[in-house]
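Just one protein chain is left out here, and the rest sit where they should.
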Amino acid sequence: MTEYTTEPIDAALREALMSLSTATLTTQLYYRGYRNTFMVGVRPLNSKAHFVAPAYTLRYIPAREDLAVPEVWKDRSYPQRKAIEAAPEGSVLVIDSRGETRVGAAGDILLQRLQKRGVAGVVVDGALRDTPILAAMDFPVYCTAAAAPPSIVALYSPDLQVPVGCGGVAVIPGDVLVGDGEGVVVIPRAIAEEVAAAAVDQEGYERFVQAKVAEGRSIFGIYPASEESRREYEKERDS
Amino acid sequence: MTEYTTEPIDAALREALMSLSTATLTTQLYYRGYRNTFMVGVRPLNSKAHFVAPAYTLRYIPAREDLAVPEVWKDRSYPQRKAIEAAPEGSVLVIDSRGETRVGAAGDILLQRLQKRGVAGVVVDGALRDTPILAAMDFPVYCTAAAAPPSIVALYSPDLQVPVGCGGVAVIPGDVLVGDGEGVVVIPRAIAEEVAAAAVDQEGYERFVQAKVAEGRSIFGIYPASEESRREYEKERDS
Amino acid sequence: MTEYTTEPIDAALREALMSLSTATLTTQLYYRGYRNTFMVGVRPLNSKAHFVAPAYTLRYIPAREDLAVPEVWKDRSYPQRKAIEAAPEGSVLVIDSRGETRVGAAGDILLQRLQKRGVAGVVVDGALRDTPILAAMDFPVYCTAAAAPPSIVALYSPDLQVPVGCGGVAVIPGDVLVGDGEGVVVIPRAIAEEVAAAAVDQEGYERFVQAKVAEGRSIFGIYPASEESRREYEKERDS
Amino acid sequence: MTEYTTEPIDAALREALMSLSTATLTTQLYYRGYRNTFMVGVRPLNSKAHFVAPAYTLRYIPAREDLAVPEVWKDRSYPQRKAIEAAPEGSVLVIDSRGETRVGAAGDILLQRLQKRGVAGVVVDGALRDTPILAAMDFPVYCTAAAAPPSIVALYSPDLQVPVGCGGVAVIPGDVLVGDGEGVVVIPRAIAEEVAAAAVDQEGYERFVQAKVAEGRSIFGIYPASEESRREYEKERDS
Amino acid sequence: MTEYTTEPIDAALREALMSLSTATLTTQLYYRGYRNTFMVGVRPLNSKAHFVAPAYTLRYIPAREDLAVPEVWKDRSYPQRKAIEAAPEGSVLVIDSRGETRVGAAGDILLQRLQKRGVAGVVVDGALRDTPILAAMDFPVYCTAAAAPPSIVALYSPDLQVPVGCGGVAVIPGDVLVGDGEGVVVIPRAIAEEVAAAAVDQEGYERFVQAKVAEGRSIFGIYPASEESRREYEKERDS
Partner (left out) sequence: MTEYTTEPIDAALREALMSLSTATLTTQLYYRGYRNTFMVGVRPLNSKAHFVAPAYTLRYIPAREDLAVPEVWKDRSYPQRKAIEAAPEGSVLVIDSRGETRVGAAGDILLQRLQKRGVAGVVVDGALRDTPILAAMDFPVYCTAAAAPPSIVALYSPDLQVPVGCGGVAVIPGDVLVGDGEGVVVIPRAIAEEVAAAAVDQEGYERFVQAKVAEGRSIFGIYPASEESRREYEKERDS
């Protein structure tokens, strides 16, 4: 069985990514041939949600009455419970719940413990429960729906730290996830540095464009950049 | 034709249920074998929405041009109109609109009248209209969408106070519904007392767990409760 | 090829429509035989969104790798870009994106330019990108979802100012669109005056009803209007 | 409670309707202002399925563990069972199963009994079970899916002979249903004669058009009918 | 990592299950508390499809351009390819493709090899490719759709022989699957004997009921069985 990295992200990279929007990052990923990196329908519970973190993954399959029983909650090796104590500080817990919206994949106590342990956030492509409480926490939480019933009514967790799908996107443990007010992008670990550097440049240029648009300039000739507008930007930037 | 109860809920039971979350209540229903009690996709228009009430039901079927005509609005026996004056004080109007999101099942004037009459809230598994006004009312309203067109463009109401489906869940007139910031749970009338009592105990224990988690304790051994943690909780509670 | 009107709306008509809700307007359209005029699932990003404007349309089809390439962004005749500089002041840009929620049909810079140019708003039956920024703009924006990736990952624009579908509704360039906190209604240009006049009368009567309901009166006999209640209203109105 | 007609259809009307396609009948209904009369997604299990019959209706809501229990099968008043012995000879059993595809609304034994009793067919907007056996029966069966599990796993039947929705269409008990190889149309009882007569004329003309098209004639001028083509048809028909 | 059984099923058990319908088996599973055992929407390509076999599982997640590349097809350890040579004789290959209908999870050459190797069938909750060829093979194949593009356009396989979801149902490697003309049921390995025995008895009784229904008897009193009808059946059976 493959062991996936749980290494933290380099601090400078993390800081750069925290300054960048998922819109810019998906553009840079597209330029590098990646067309499917943004989770569809996975939204922040709280509009201030923002995080950069390596993925720690939890997988669900549909529940069955002999497997998904209340007793699993007492089993410290049951992946949904083990994840809460094992997800590394600084990681984001990514839950593949196959789009399930009839039950919550996790609730307030588990997320309060994750927050206390220094985990960076939780991302799930289905519902969470206790969402009024989660929305009020200063903790980045992304999901597709709210549902009160406990997970085992419809979900069973067979394993941790395996590649999963979430919001229609592949997530390999250790991938770099960035979440902002729009949603969550998955950046393959190996290209995170390169993507971040190009995105920093793109956002610098776009701030220049936004200033010009605010002054009443047409987008033609400056967005996308022409050679002239690029020179103009660089001159302003470097002055 | 069966006559369903329109009896109010006992005041003490109502008070107990008002203190409990739909998350806790669905957990207790699950322990009693009820797996399908939370309405999927039915959300409060206003995050402060909160109610406990017996169900008074209204049923819709798809509209047909010979049945769903503006004249029905003048007919005091047309179920959608009769419901507005007949739903008992303290009940919640539950509308089975079969998930219809192209039209509003009801709008501001009807809901203002319901509120004035002391009805506890409105729940519909489809769209409502005038939602900007409804969202600003101090009245619990739950729905799946907003749509401006009047109901008869797509819906016709054949009857009142019959068992219905709403959000994928059975609702029998007289069932106890609880709505909070997450959504709506349906509790069979006969077990409401028992479920409430067990849920009060569960929430007491969970507040103890949350305090421990806030202090940095692991969930292992306390969530779910072990014999030791339960003793510890009871000692603290009773001291 | 048909040339569609880009004439502004008469100022008095615009003012009348700005005072009317989409709920009232769809009711009047229904009375005139129009059953399908409200965009399903198209919601304001910002609850204060409100506009009245003639439609200027942009059409998307699914992307293909030989057509939807970054180079199109530099082409001033590419419809998605041409629209930004060509949509008339006072018009609303209506984007048919076929419900696509994996990419944003447009983002912050394009909408900032539209706002600067005096365009009245943007309506799309799919996702937009940079939605946290768009939601904070004082500019009416309606969509069905948020998605960070750029449009060309999934969409290609073949033309401008042709009849389109949006939210399940036909939009002919020049049609009068009204957006409020509930959503967007499309009024055929030829009947906009008539619909507005009837809607003004309807809302006048409904304010009367709301006052009576606030005083505790039943809806029976006043909602819908009876001959008596209509006389009572007219007397109060004219006094 | 309204009592709906269970009167058989007049034999001549039945014979006329048996000669007509659902395509022609929905066209005639559209000409009379009925836009929503064909069940969406409800398909014959067997391509030879064909029937004309008044509707006898059965309604389902979502199951709940205290209601939908195996014991109901022994209760002769449980609507799903009562329907099997009560649906009149010559009627079609129309089951509103709210689109449920996880369980079968009924299976082979119940349908064999209906066939034996002279019922004309079964229509359901969800799954049936034992479909390989049903498909081989010489009995018209229409559904949207096949599912092996018994109905009570997900459905509970509260009543019989009430207005229902089926495939997105209103069905009032006693309405005239026609099923062919395409699907099922619902004709309001009161206009069935008129619709049938107009449809007979339409199909007569269309056979004339088909003969001309087979000879190589353009559709222009004959489809739809012009005054000239109509005269030509009438001359041929009456000769 | 758990090792799951790849033991063949006992020959007598297999023979018993081959005589039983998925309708009867899901009924017996329901009686034992299992409500979610039939794959929703997974249909035989060929109406003669029929198999009983232990599950050998293959898992897919969404594709990503750095992972799902044509080179993986040359890698003998890539799970989608390894499965073709590793699935035991007599097992059924169960593919969790998360409902993907844009690409085929596998095609004719892979399935021809599986058939040659004595594998019992293939089940996938998404599309297959080369379906006209697959439908003509004397090999049980179940899927939800047909799609020509190769799997790696949208899917990537991370592992084999792990618990998966398929058609909304949990499948643990080694579970006993039965497929007939209706679809596929999953029987937990531990209870397969017991379920089969009870189902054999049920089908015996139901054949008795069908004979009585064919003679014109009402279902009341015989379906479900009464004590009298059961005695009558047993007498006939044992005579």
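Each chain gets a letter, A, B, C, D and E, in the order it is written, and its residues are counted from 1.
By definition in this document, contacts are C-beta pairs under 8 Å (C-beta built on N, C-alpha and C of every residue); 3 or more make two chains touch, one makes a residue touch a chain.
Not measured: the values here are computed from a predicted model.
K.L.:
Among the options E:130, E:159, E:175 or E:206, which residue touches the chain absent from this view?
P.N.:
E:130
K.L.:
Among the options C:78, C:156 or C:205, which residue touches the chain absent from this view?
P.N.:
C:156
K.L.:
Can you tell me which of C:98, C:217 or C:230 touches the chain that was removed from the display?
P.N.:
Touching the chain that is not displayed is residue C:98.
K.L.:
Going by the contact rule already stated, which one of E:25, E:84 or E:155 would touch the omitted chain in the full complex?
P.N.:
E:84
K.L.:
For subunit E, which residues lie in contact with the unshown chain of the complex?
P.N.:
Subunit E touches the missing chain through residues 70, 73-74, 76, 81, 84-85, 101-102, 104, 107-110, 112-113, 116, 129-132, 145-150, 152-153.
K.L.:
Mind pulling the subunit D residues that touch the left-out chain?
P.N.:
21-23, 25-27, 30-31, 35-38, 40-41, 43, 47, 168, 180-183, 185, 206, 209-210, 213-214, 216, 218-220, 223-224, 226
K.L.:
Where does subunit C touch the missing chain, residue by residue?
P.N.:
1, 33-37, 61-67, 98, 156, 158-159, 162-165, 168-172, 188, 190
Basically, only the chains that are shown with their structure count from here on.
K.L.:
Starting from the mean Cα coordinates of subunit A and subunit E, work out the distance between those two points in Å.
P.N.:
Result: the chain centres lie 35 Å from each other.
K.L.:
Taking each chain's centre as the mean position of its Cα atoms, how many Å separate subunit A from subunit D?
P.N.:
The mean C-alpha positions of subunit A and subunit D differ by 49 Å.
K.L.:
Two or more other chains in contact with one residue: find those residues in subunit D.
P.N.:
Each of 35 in subunit D touches at least two other chains.
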